[in-house]
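Removed: one protein chain of the complex. Kept in place: all other protein chains.
As written, the chain order gives the labels A and B, with residue 1 at the start of each chain.
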Amino acid sequence: MTVGDIVSATPVSEEGPLNVGPEGAKKIEGRSPWRLAFERLRRDKAALISMIVIVLIVVVAIIAPVFKHLTGHPPNQQYFDTGLTPDGLPRGPTGTFVLGTDDLGRDILVRLAYGARISLLVGVVATFLTVAIGTLVGLAAGYFGKIVDTVLARLIDVMLSIPFLLFAISLASVFQTGLKIVIIVLAIFGWSSVARIVRGQVLSIREREYVEAARSMGAGSWRIMLIDILPNVIAPIIVYTTLLIPVSIVGEATLSFLGVGVQPPTADWGQMIADAQTSNAVEHAWWFLVFPSVALLITTLAFNIFGDGVRDAFDPRSDRVFR
Amino acid sequence: MALLEVNDLQVSFSTPDGVLKAVRGLSFSVDEGKTLGIVGESGSGKSVATQTIMGLTQGARISGEALFEGHDLLQMSTHQLQHIRGAQVGMIFQDPLSSLHPYYRVGWQLIEMIRAHDKSVGKHKARDRAVELLRLVGIPQPDRRVDDFPHQFSGGMRQRAMIAMAMALNPKLVIADEPTTALDVTVQAQVLAVMKRLQEEFGTAIIMITHDLGVIADVADDVVVMYAGKAMETGDRSTIFYRHHNPYTEGLLLSLPAYGDDRERLHPISGQPPSLITLPAGCPFRPRCPYAFDKCVEEPPLFDIGRAGDHQSACWLPTDMRKREKVRRDTLGKAAEVVAVDTSEV
Partner (left out) sequence: MSVDGAAQSDGEVLLRVTDVKKHFPVQSAAFFRRSHDFVHAVDGVSLELRRGETLGLVGETGCGKSTLARCIMRLYDITDGTVEFEGRDITKLSTRSMRPIRRDMQMIFQDPYGSLNPRRRVGSIIGDPFAIHGLADGKSRKSKVQEVMELVGLNPEHYNRFPAEFSGGQRQRIGVARALALRPKLIVCDEPVSALDVSIQAQIINLLSDLQEELDLTYIFIAHDLSVVRHVSDRVAVMYLGKVAELGEVESVYGHARHPYTSALLSAVPLPDPERAKERERIILVGDVPSPVAPPSGCRFHPRCPKAKDLCVHEDPALVPRLDDPPGHVAACHFPVADGENIADSTPEIGIEERIVEEGLVGNV
């Protein structure tokens, strides 16, 4: 028996005329499951720190032009004189180039700031597209069942069995490479796993008595889907969304690294790592590879830890209760 | 000497909302060959108490003592407890799948159980014993059924198989936690009959934990009535049913449609059980008690009613049953008002 079982077996005290406890002073306004989750999240230190990190990265992305003005270095400007050593190697971190330069003499700090914009943009847009498609498909498959479900479930299986990288590379070679195609590729490959999760949730929620109650009162399919089912699958969707953002960011970086994503000279983390990888200069200039990699690592780590926190907040029965 | 003697058991858990006091100073004892019924509603602490004794609660703060044949179970190591569980104390739960593994044959699990505690028993002998056990609990064609998987058994048969597991090593004590709650009445009757017969045959002591006073009336020799982690009243079966002292016991019985003569209206206990995190001061039943008076803001100890030890009740009403009747009738006027308020709300 865990604490969770006991807590759930303990009814909430009511403020009846006969029962005046400390709870009697509680506000009449109900504490919504959302607020409870938020309050739990607020108590989670790791999640809080990672959220601060995420906010910092967002701020850096937004104020990227400020870096440009402060340093006086546009992201794609190549400084062959000042940015490279006489041997033509990248310069290490100095006063002018705080995080050093790359093999073309560009300012890594400024490029990282601009790269954050692409990473976040792709991370957020691709994720939302993915989640929207996945939720719709999952809802439809789970709720309508029967033939709709069979067809959609097979489609999900097919999608999950296509090798991502091969498909992405060939798609990008047919169409023009660029941001849009990256987002579309990520969404096409992401939605099926979201749909699978949502479908599973809907299948179990569809059998709940409150859905039966709604049907017994004469509620139509749309009403049941939107009012009775969707709010109950939204928590796992939110959790999955926060965990999907870093996946999308890494996915974008991977595609750009392979050259089928964002094209040079646009500043992009994946592209920067690829440049460093392919350049001979990296043997002498560690900063060239390390800073973009660290930026990617910190960002995905922050989103992942935050996602874990969100999951714990929505699912108080998980083991963290004992803290 | 009692087989199991529990003294002042306290169990609490820390939760994000505060400290949850699941059991607050519970004492009881079970004699050899007897059945002790622990009855209470959800959240009364009846299951937590016995699970704690058997070392099955995690993350709890525990105090008190639980002497099994003179040895304190609460001080034992996990290893020692493991030896006691099964060999000395068998356990039966509401959900048979909690002790029957779905991927192994029922017979194999029984044989493992027997051989784990006594390596000297040969495979064939253990199998014969397993068949014998299944026959004892009334599984039809036990020599064939012994090779079935749990899912091939019906609910009632699984419950009986679990009883067979609990009885496999001839334990001195069986703890049954709501063993028949998930079963239909006709199957419940079968299972209770099996347990009674096994008790007569082997002299096993049983702790029967249930919310069903009907089950208690059927099988228990002695009864502990629990509420909000405390024993409200203890006594033998007929005392609890016919000469109870505590207003909570009275309330429980009066809420049952099957109790007493046919009545137009039932007499429910008003209000809701308290939260175990924010317990009311004094007697935990005070907010719902029709006889509550000023003394009740202080928590009552278990008073002896009549001869010491036979019948105890945690209530400030006079221990003399005749005086109690008078106080009861005096407060009835007030109680009528309370009932009136209650129905006007309805």
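Operating definition for what follows: a residue touches a chain if its C-beta (ideal position, glycine included) is under 8 Å from a C-beta of that chain, and two chains touch if they have at least 3 such contacts.
Just so it is clear, the structure is predicted and the values come from calculations on it, not from any experiment.
A.B. asks: Taking the entire complex into account, which one of A:Asn232, A:Gln263, A:Ser279 or A:Asn304 touches the absent chain?
C.D. replies: A:Asn232
A.B. asks: Considering the whole complex, which of B:Glu5, B:Asp218 or B:Glu233 touches the chain not shown?
C.D. replies: Result: among the candidates, B:Asp218 touches the missing chain.
A.B. asks: Residues of chain A in contact with the chain that isn't shown?
C.D. replies: 11-16, 28-33, 150, 208-210, 212-220, 223, 227-228, 231-232, 234
A.B. asks: Which residues does chain B use to touch the chain missing from this display?
C.D. replies: Spelled out for chain B, the touching residues are 41-42, 135, 137-138, 140-141, 154-157, 184-190, 193-194, 211-218, 237-238, 241-242, 251-260, 262, 265-270, 272-273, 343, 345-346.
The rule is short, and it goes like this: only the chains that are shown with their structure count from here on.
A.B. asks: Using mean CA coordinates as chain centres, what's the chain A-chain B distance in Å?
C.D. replies: A distance of 49 Å separates the two centres.
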